[in-house]
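Heads up, one of the protein chains got dropped from this complex, but the rest are sitting where they should.
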């Protein structure tokens, strides 16, 4: 529209990226900007995550040295430690990594969209509905379907209901969130009702589903969740520049030529998919979605929307929380949901108290 | 009667609205005595009520159903008033004890008490009230932080996060005590059935205290509705008013929760209905909440007895099913510009 830029004297033919960014050029068409600091940050996070994974694989009733763990991972090691690491601890570790990443990424998206650090997928009813459905399966009042599948069905039902009641996402997804809170309340009440109708032993067997735990996971769902997290992460990267607009007001976003409704729906769909899948593996571990993105934001110094970092910090929090839950009161195993609540709780209160200093978010 | 529809809610004469509501309430109470899940037919109940029933029927009507109705009356009264007070003090139509974590605080305290050796039958009301107070204090923390842009959803989000935290803590406690877990799972469904009139008597002193608090703050609250600065300008002390109201809310919610377990959404629906009937002035809505709360709880209780015969649906489930759409409706109505 303004061609004079092209006739600039002394214009360098080489494209200069903004400070602190690296430009990846592929042919003439593809130019992708990469924030150097974010890359460094994420590499560090991956390293720390790997380190804690190795530790987690080694620690337990039977201790295995990190060296042995690494040997096992590369196909060596004694049959005993191979069995413990590969068959017992690794599946659980993977479940922790995937659920943590999923919850945290979903939380980051939700918080960005609602411009509120307290907006987590945990309060929009998805996890409560998943809980109610899973519990109904455990206590034998639902159809004879596995709890994981029922949890997934519950998440889907809650989403459909919330969308139906809200009639769209509303400004900043608020309307959807409120509909979700309502549905969550109903689902919570139904869960209590179910638990009160059966014997205490049956109610106890439903316990993992009410607090969030990795012990009741279904291996098949873990695979699906892993694939889901990978797909959603890629989608987040593709839409990153659109999601970056979410904190602006609707008018600014429209003025910049982006379709706000479309961005919001994509963010919501990603959020719901991640939460639904994660809940069907681990039950409601909502506070990870609060803590993970928060750490990522602090690391990113509140610049931009740290999507990848959030996934990594979430995975890290979950891995460590599960390790603590398994070991701290051994032989009693604390569900991971309880550990995150105990750790995340004081943090939540701190946010509530501290929030006055930061006006938005 | 017809004249009511032609004027705005704020212009409707309070005494006549109040009288009609009392009439409806009486009707509900009688229905509550007549109808039930048991084998007693309504006409037999009516005969019993008039003094011609068998001993069995008398036990059902005067012992089971009357107690239940009284408990419903009390729970509706306290939760309705608590909701209205909370909404006035937070200046937020979505502020509801259940949504904001006050009930969850109460549950937490009750779980603690159970683990320490109490049982639901001998549970002291004070414990639940202290729990409610803790929940309230956390909420004030968030209410204080509402910036110039009064955003109703923020408070609800904070409350929801707080509730989920307190519930997780409750679960943690119960993990270590099977007996408490067994007891509390009945209590948390929220019900007015199978309670004892003696617990009702034991809460009376604290209710008296709550009443004094309300009488003291009703007028200042009305000016607080115009904004904090206006209230200061009119010579009130918002901080003190808020503190007193929070204590009243904690007493009310704690008492209701100790007796009936956490019953959500009553504090949302009742003031909402009251505002729709007589307008937003807190001095008028508070009066109307008195009969409206019991009407809604007793009606919900009657439905919960009838809908799943011969079993019963707990009150808490029913109020959640009724309350959630109301919540959404309030959000969708044009009153909230940020939505």
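The chains carry the letters A and B, assigned in the order they are written, with residues numbered from 1 in each.
We adopt the following convention: contacts are C-beta pairs under 8 Å (C-beta built on N, C-alpha and C of every residue); 3 or more make two chains touch, one makes a residue touch a chain.
Definition applied: contacts and distances are computed from a predicted model.
Engineer: There's a gap in the complex where one chain should be. From "Transport permease protein", "Cytochrome c oxidase subunit 2A", "Ferric enterobactin transporter FepC" or "dolichyl-phosphate beta-glucosyltransferase", what does UniProt name that chain?
Structural biologist: Missing chain, per its UniProt entry: "Ferric enterobactin transporter FepC".
Engineer: Identify the visible chains that the left-out chain touches across the whole complex.
Structural biologist: Per the contact definition above, the missing chain touches A.
Engineer: Just to verify: which one of A:164, A:257 or A:331 makes contact with the chain not shown?
Structural biologist: A:257
Engineer: Looking at the full complex, which residue from A:23, A:50 or A:332 touches the chain that isn't shown here?
Structural biologist: Of these options, the touching residue for the absent chain is A:23.
Engineer: Extract the touching residues of subunit A with respect to the undisplayed chain.
Structural biologist: Considering the whole complex, subunit A reaches the absent chain at 1-6, 8-11, 13, 15-19, 21, 23, 29-33, 115, 238-239, 241, 244-245, 247-252, 254-259, 301-305, 358, 360-361.
Heads up, the rule we're going with is that only the chains that are shown with their structure count from here on.
Engineer: Report the inter-centroid distance (CA atoms only) between subunit A and subunit B in whole Å.
Structural biologist: 35
Engineer: Using the touch definition up top, name the residues of subunit A that touch subunit B in the complex.
Structural biologist: 114, 116, 118-120, 122-123, 165-166, 170-171, 174-175, 177-179, 181-186, 188-190, 192-193, 195-196, 200, 203-204, 207, 210-211, 284, 286-287, 290, 334-335, 337-338, 341-342, 344-345, 348-349, 352-353, 355-356, 359
Engineer: List the residues on subunit B that touch subunit A in their complex, please.
Structural biologist: That would be residues 94, 98-99, 138, 141-142, 144-145, 147, 153-154, 156-158, 160-162, 164-165, 168-169, 171-172, 175, 178, 181-182, 185-186, 188-190, 264-265, 313-314, 316-317, 320-321, 323-325, 327-328, 331-332, 338-339 of subunit B.
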